[in-house]
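Only one protein chain is missing from this complex, and each of the others stays in its spot.
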Amino acid sequence: MSETVLQVKNLKLYYHTSKGAVKALDDVSFDLKAGETLGLVGESGCGKTTMGTGLLRMPTPPGRFEGGQILVEGRDILPLPEKEIRKDFRWEKVSMVFQGAMNCLTPVYTIGKQMMETLQEHRSMEKAEAQELIKEYLSYVGLPADVTSRYPHELSGGMKQRVVIATALFLKPRLVILDEPTTALDVIVQAQIINLLKKLKKTFDLSFIFITHDLALEAEVSDRICVMYAGKIAELGTNEQVYGGKGPAHPYTERLLAATPRLRRKVESLSFIPGTPPDLIAPPSGCRFHPRCPRVYERCRMEEPPVREIEPGHLAACWRCFE
Amino acid sequence: MSNGIDGDVILRVDDLKKHFTPHQGFLQSFGKVRKVVRAVDGISFEIRRGEIFGLIGESGSGKTTTGKLVMKLIDATSGRILFNGRDVTSIGHEETKEYRRQVQMIFQDPYASMNPRFKIRDVLEEPLEIHRITADRKERETRIVRALTEVKLTPPEDFMGRFPHMLSGGQRQRVATARTLILNPAMLVADEPVSMIDLSTRAEILHMMKDVQRDLGLTYLYITHDLSTARYFTDRIAVMYLGRIVEMGKADDIIDHPAHPYTRALIEAVPEPATGKVDVVKELPISGEIPSPSNIPAGCRFHTRCPYMKPECKEEAEPELMDLGSGHYHACRRWKEIG
Partner (left out) sequence: MKLEDAAYRLKEFWGEFRKERNGLVGLGILIAAVLAVLLEPLILPFPEASSRWRDITYWQDNSKSAPPAWTNLFTARKSAVALTLWDSRTEDRGPGEKAYIFSYDYEFSRAPYDLLLRGEGSGTIPLTVTVRRPDSNAVEIIRYVLQDLAGQTFRLSFTNEGKANALEFLRKTERPENAAQIATMSYGVPEILFSRAEPDFVKGPKPLAGRYEIEVTAGFTDPRASIEHMEIVVVGRVSGILGTDSMKRDIFSGVVAGMKWALMIGLLTSIVSVLVGVFYGITAAYFGGRVDSVMMLIFDYFISLPVLPILIVFSAVYKPSIWTIIAALILFFWVGPVKTVRSMALQIKEETYIEAAKALGAGHGRIIFRHMAPLLIPYSFASMALAVPGAIVYESSVSLLGLGDATIVSWGQILHDALGSGAVLSGLWWWVVPPGLLIAVMGMTFAFLGFAMDKILHPKLKTR
């Protein structure tokens, strides 16, 4: 494949609370090639969104990086001063569609004004020129130019999400992080947005990190899937490796997939994962998934499994998979 | 409407309408003509005793409004709601209270549907207080314990002293279910009860609700946008579009053999966890988004988005629900040609 856009090496990001450090990201490594979509999946509270904001180097307080590297086009961004990050990196190279961002458009300004603000923050250009650019990007996401003079409440959810996506693409980033971009949308609109994203990816030669809790959706968009559990990578494999006939390697992925309801198949009983994700201040000993794992054995309780390649390009952190 | 399958009808909704007139200021009322929002625009269905009936639709389809109408949380503009053969749309205060003892509701958001200052015990005691079930402390305690056991929150004593925020989403939804069960209702209206619960535990709650339904012989009106869980959970479903039912019948029947183009599109759009679809742009039979209920298209209300639209769909009167046999109803005049 082509060049590597993003490389995350042993990234650690902890939230420091009065009760102790919440290890939201604990030693996470992966990389992303140009033009590739990497899916981040997992239950709520497993570190997906933390990863998203972390990659923009703007962890939500009280989060702090505790180690590791984030290499964007080969350059580690963690030690850079904030000024440089803002000038060269955030929104310029990596942008993000935040979860629920479409509901965070300011209700008192027109869409055009809000998009203009983002643009002028980063580029000094004539107003007319900027307006042209805005209209151009609106047309990329399938919106008519007159949207600029409308207020957020006049738009439907799908249209607002398109505006947010257009805003994220403005400055021609290499990588766009999409955090649950379709969660609040209806299924038909969701399918439309997914189609749009696929189209934009080709047009702009983008890389995506697609964060969602829905494995079924992930199957339709991501080239590779990274399953996270309790701040760590449980499994990382290609779409084929995870969803293909052989089935996923890690029991967590397996259970998660089984719990995903399927429309086209009549089932008598849906399966689920009993229990809840662990407390990340004091995670369980050994493998963090062992209290909920159906295939647990002695070693899982004692030793933490490393992330290891089990077949070319397929990583997993499970003692069972190494056997 | 005839009964396809035997079984007595517990709830019958008859040409129910709810039109909202948007609130306007004094000065504004001189201006343009008020736009009426036709949230529910003439729907009829029947729910049989012991059945799980699903109401499916996108946001703006009027499914939640229908739920609130059935709960009598809002008043209907016209039409009838017959509960056990009795019209409940125009009953008085005391009768409404009695009706609400028999028809209970589970809300979408398990975080918001309980007063954050109430302990679980208080949450469950409230319906008993409201309906003055019993003043005896011990008797109340027994009922609370029984309800918690019913929803498998065990041991119940562990939960009674906690506040809602100390529970997970799934546990809260169990408490919400227990709160409805404590009054021994005949029917539950469940408005998206699992949509805010993590996928991994969603099924657990649905199992619990189904068990309760079987154990106690309850009837559910299950409102959701999610066809996948509806297929598993419900016996029959009705698909709503812009305040009307466009298709109704057995869940499996509808999902496997949809007759209405809207239902087809809905099914088509649901993602499937299978490989090999990343580079494919999904063919969507319909485009655009659901129009505003304040501006419902003339003729068949789906015609603006329908790939099979013919001039008559726009010009002629809206098609009524038609029976395909075996209780499968739809409202598309061109179903034969497109089937």
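Lettered A and B in written order, each chain numbered from 1.
As a convention for this text, contacts are C-beta pairs under 8 Å (C-beta built on N, C-alpha and C of every residue); 3 or more make two chains touch, one makes a residue touch a chain.
This one's a predicted model, so the numbers in the text were calculated from it and none came from an experiment.
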| item | value |
| --- | --- |
| Contact list for the unshown chain, restricted to visible chains | B |
| Of B:M114, B:M160, B:I223 or B:I245, the one touching the omitted chain in the full complex | B:M114 |
| Touch criterion as defined above, residue of B:Q104, B:T219, B:T263 or B:T304 at the omitted chain | B:Q104 |
| Candidates B:K35, B:R49, B:H131 or B:K210 - the one touching the absent chain | B:H131 |
| Of B:K18, B:K63, B:R179 or B:R236, the one touching the omitted chain in the full complex | B:R179 |
| Hidden partner chain, residues of chain B it touches | 71, 73, 96-97, 100-101, 104-105, 107-109, 111-117, 119, 126-127, 130-131, 165, 176, 179, 183 |
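Quick note on the criterion: only the chains that are shown with their structure count from here on.
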| item | value |
| --- | --- |
| Chain A and chain B, separation of their C-alpha mean positions in angstrom | 32 |
| List of chain B residues in touch with chain A within their complex | 58-59, 168, 170, 198-204, 206-207, 225-229, 231-232, 252, 255, 265-279, 281-282, 284, 286-287, 289-290 |
| Sites on chain A touched by chain B in the complex | 37, 43-44, 156-159, 186-192, 194-195, 198-199, 213-223, 239-240, 242-244, 255-257, 259-264, 266-267, 269-274, 276 |
